[in-house]
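Sharing a structure with you now.
All protein chains but one are shown in place.
Each chain gets a letter, A, B and C, in the order it is written, and its residues are counted from 1.
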Amino acid sequence: MTVQPVFTKSLQAMAPAEYRLHARSWLAANLPAHMRADSTDWRAPALEESVSWEARMYRAGLAGMTWPVEYGGHGLTLREHLIANKEIGAVMMPESAGSVGKELAGPIIMAVGTEDQKQAFLPRILTLEDMWCQGFSEPDAGSDLARLRTRAVPHDGGWRINGQKIWTSGASKADYCLLLTRTGTIEDRHKGMLMFAVPMSTPGIRVVPIKSIDGKVSFAEVFFDDVIVPDEARLGAPDEGWDAAIRVLSIERATNRMYRPWRFETELRALLRGLKSDPELAVLLDDGAVRDRIGQVLGQIDALKGFVEGSVEQLLDGAQIGARGSLSKLYWSECHQAFAGLALDLVGHVTPRSSGLAQRIRDHFTTAYLFARAETIYAGTTEVQLDIIAQRILKLPKDLQK
Amino acid sequence: MTVQPVFTKSLQAMAPAEYRLHARSWLAANLPAHMRADSTDWRAPALEESVSWEARMYRAGLAGMTWPVEYGGHGLTLREHLIANKEIGAVMMPESAGSVGKELAGPIIMAVGTEDQKQAFLPRILTLEDMWCQGFSEPDAGSDLARLRTRAVPHDGGWRINGQKIWTSGASKADYCLLLTRTGTIEDRHKGMLMFAVPMSTPGIRVVPIKSIDGKVSFAEVFFDDVIVPDEARLGAPDEGWDAAIRVLSIERATNRMYRPWRFETELRALLRGLKSDPELAVLLDDGAVRDRIGQVLGQIDALKGFVEGSVEQLLDGAQIGARGSLSKLYWSECHQAFAGLALDLVGHVTPRSSGLAQRIRDHFTTAYLFARAETIYAGTTEVQLDIIAQRILKLPKDLQK
Amino acid sequence: MSSDDHGLLPAELAEAARPAIAEARGKPARDAARILAEAGLTGVCAQEDDGGMALGLSFALAIAEEAGAGQLRFPLLDQILLAQAFAGQDIAGRIAAGEALGVIGWEGARDGLLRLSDDCDCDVVLVPTGQGADLIERAGLTATPTPLLDPDAPQIWLDVGAARKIGSLSGEQMADLRRAGEALYGGFVTGAAANALALSSDYLAARVQFGRPLSSKQAVRHHLARMKLLLEMSRAALARSLARDELGNPRDTRPAFLGAVGNAIWTLEKAIHLHGGMGFTWEVPLHYSLRDIRKIETAFGAGRLARQVAQDFIRAA
Partner (left out) sequence: MSSDDHGLLPAELAEAARPAIAEARGKPARDAARILAEAGLTGVCAQEDDGGMALGLSFALAIAEEAGAGQLRFPLLDQILLAQAFAGQDIAGRIAAGEALGVIGWEGARDGLLRLSDDCDCDVVLVPTGQGADLIERAGLTATPTPLLDPDAPQIWLDVGAARKIGSLSGEQMADLRRAGEALYGGFVTGAAANALALSSDYLAARVQFGRPLSSKQAVRHHLARMKLLLEMSRAALARSLARDELGNPRDTRPAFLGAVGNAIWTLEKAIHLHGGMGFTWEVPLHYSLRDIRKIETAFGAGRLARQVAQDFIRAA
């Protein structure tokens, strides 16, 4: 652990209202204009700028809230996690460059890692000293992990890995890959799954970038050809590791990116401000159809806020979160995707003679519309979420009842 | 054959444009105001009024267009059928009281009946002297006819029938039931299906009306307890009859109620006229959201018109109609149901101080909204139609291809 | 939430209310009022001096959902709201006791005409005015029913031009009552949707086609899953709308109400569709809820409300 968070003690002593005020004022004072998507000063941040900003947020107590202090966290509760997320949602800051580490690798290491692994990995995730990428998906295996083909076989006290991963976001900038493999044959299906923390500098790893619809290169295919790792790279025992990871992930799905409904509202406000900044565009907002849609979006946002807050209450009460994450992910993705379509329609009226802010908003929501295509796909498609709700929440029978 | 159509000869000599003019002017001159749903003189027609009106339409050459002259038809082509349907669609006349006879029993008898049966039944369907009801559905068998339980067993040179039917529209006013039974056991599934023309006066038939969501009693359950019919009541041979019927029905599905898109447009116009008739309501039509929806509906109507006209062209060219009926039924039912929702929203603004026409339109579309609930259900639900499109039109594989 | 709830949870009260709601269902309005009053429901938010239980609105919300699920066709929510709003006045006690019946005409009168979802032959009617609201006597006023949407319980146009005023609410009181009304009616339609989902799930699990229940078909499962999704979102939004914001101010209840109504309409229409032929019979009771929800949508002027919500947000953005 190299960096001590600057506010640890005082953060833990803060009442919720104080913590909220701290988060709000810190962000207002520290987020540079060029990182605000609703500022005419905006420009695409370089990786090092994102990393540095996120490391600062962490030191200010706005990342790693619930992680234990001994692993670099702030030792706070889900209540502060929610408060921070609301404030993060209230500003148009860039998406996290270190989310795979913070949302995926960290919690899994916390659940199944050895004490040495926790000490080694966790603090460096929060300080952004280590960047992680996710190695779960394969070209031929989406939600059907029985088709996973990347294999790990014992080799000289360690493991030899061969296979191919896809949709590995941030692979080219990552220090480690959270890699899912199988040790048995494909006939073993869900058995024999094994996870690793693989340094991306290991020989035999090749990263092939994938250009996505919004013109960015944030994904990659990653090829593993006879990649040798020591046994210390293993996360958990075979089977045990993956099962624990599944449990962790279902909680994570409900607690990750809690800022979404608040950000959604901020985006709506940014869109409206952009249009209002130009009298020729402002009249668009007098239209009945536009108002109907805005009214609808506001109801959706309120529902999502209530749902997230309810989830936190339930978790704080010690309840199982179950498949609630499927409900919020599905609802957010569909509502937000539809909103992106509305925004695209509206910013289509912006011309080179429109205000600077209107042009900024046009650029932002044009890209947002394209990127929103992915929202109903990643982290479980709409259809997967609906299947989960039918199966695990409604428990609808597929066969005749006795 | 008791009634000779009055225009037969001249109808057959008419050019399409003449026939269109004839249909248009005849309807304008003959449809009483109290049968026009968009007239303040409207009142619910009594059964005998509907029967008399439909018989007159037939004599005027506006029903039975494509049926052969020897069975009371007008011996015209599908082209005239389409022309008549367009003109029928252009006025807000009541739905046919004899549609089961004209759309279902007639075409099936034409396809599988004996010459005696054709002579006996077909002309009286067109003159409305005989009313028919449909006996296909059963409480436990919807689209899965393998579950059909009504049985016919040989009895004294005729047949004894036991079972129960449901959704039998017009059962209480019908003279005959077009009854689907099985002669074998339920394990024979689709085999051993047999159809009958059963006089509703036969002892052992009991009709129990079903009240529907719009407050009308147009459906019934029909119970058959040891109903004895002579062999002459049989329509076609076992299996053969039903298979032919299925083929007939797929054509019928594409050619029945061709007036729908034109009626749809007429309904939209009636809604608008009703609202325009009152200055306080007319302003509703200046609203952007309302205009967007109207623009959308107009596009849907144009598509349905083009699709129906295209189907007629194809049939006239001798093409197989295949599953095209699924496309038009599905599209019409969903678009029309959504339109009914829009109409309900708009007529919700009508008050007792509104114009008489506005109040008429409110009443009409309130009932229409309720009845529209059935449109995505009867004649094959949305899901059944989508399954048919996937299976028979797109031929999407369900199993791995070799 | 009231501090004087004796550790009672809203869900527990709703559970306890269920038998009374079931008993009141289908009864004439006066009888229903007595049954519900005896169970403490009409006065759930009324002051103890008025014979009420003085519980918070979250309790009333739970009861509202229960009433929607139980298809109670009696204006229980109006009784709850009026008994609370007229605290300390004679009418509050009489309503809480089930002795007087009141209904609320949410949109206010236009050209002297007030629309009511169902007037239940009531004693008093609350008529919102530009500022606040007037409580008027129902007796002697001319009513024009429009029965087509709901023949059993027609919407009524009441001519309130010559009404006798017997009480009033200030602008602030009416704003409170309107917020509470939006949340409670949102709860009612959400309960109706929950019931429709339950009926549909049961029906489709029991209905067999090609050797398997219809609930085994993915299209059916996804429809039901969407109903569940919307149900939980409505509940989340409504519960939140009743809680104070971070600064202790009341929240805007309109988006939650509008969302709940839209979700409930979708759910009921889809439930009727999924019931196939049974769905549009009078016998399967789904249609009652659809009528109720549509009447509530109209009563609150949902279309206009949505525009206002948007306009307020746009203005403040």
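The definition used in the following text is that a residue touches a chain if its C-beta (ideal position, glycine included) is under 8 Å from a C-beta of that chain, and two chains touch if they have at least 3 such contacts.
No experiment lies behind these values; they were computed from the predicted model shown.
Colleague: Tell me which residue among B:327, B:347 or B:377 touches the hidden chain in the full complex.
Modeller: Of these options, the touching residue for the absent chain is B:327.
Colleague: Of B:43, B:247 or B:273, which sits in contact with the chain we cannot see?
Modeller: B:273
Colleague: Which listed residue, A:210, A:228, A:244 or A:321, touches the chain dropped from view?
Modeller: The single option touching the absent chain is A:210.
Colleague: Considering the whole complex rather than only what is displayed, give the residues of chain C touching the chain that is not shown.
Modeller: Missing-chain contacts on chain C: residues 217-219, 222.
Colleague: Name every residue on chain B in touch with the hidden partner chain.
Modeller: Counting only chain B, the missing chain is touched by 17, 20, 268-269, 272-273, 276, 285, 288, 290-292, 294-296, 298-307, 309-310, 327, 330-331, 383, 385-387, 389-391, 393-394, 396-401.
Colleague: Given the full complex, what residues of chain A touch the hidden partner chain?
Modeller: Chain A touches the chain not shown through residues 137, 140, 142-144, 146-147, 166-167, 210-215, 219, 344-345, 348, 351-353, 362-363, 366-367, 370, 373-374, 376-378, 381-383, 386.
Throughout what follows, only the chains that are shown with their structure count from here on.
Colleague: When you take the mean of every protein CA atom shown, which chain's own CA mean is nearest to it?
Modeller: C
Colleague: Could you work out how far the Cα centre of chain A sits from that of chain B, in whole Å?
Modeller: Result: the chain centres lie 53 Å from each other.
Colleague: Quick one: report the Å distance separating chain B from chain C, using the average Cα coordinate of each chain.
Modeller: Computed from C-alpha means, the inter-chain centre distance equals 39 Å.
Colleague: Could you check chain C for residues that touch two or more other chains and list them?
Modeller: 208, in rising order.
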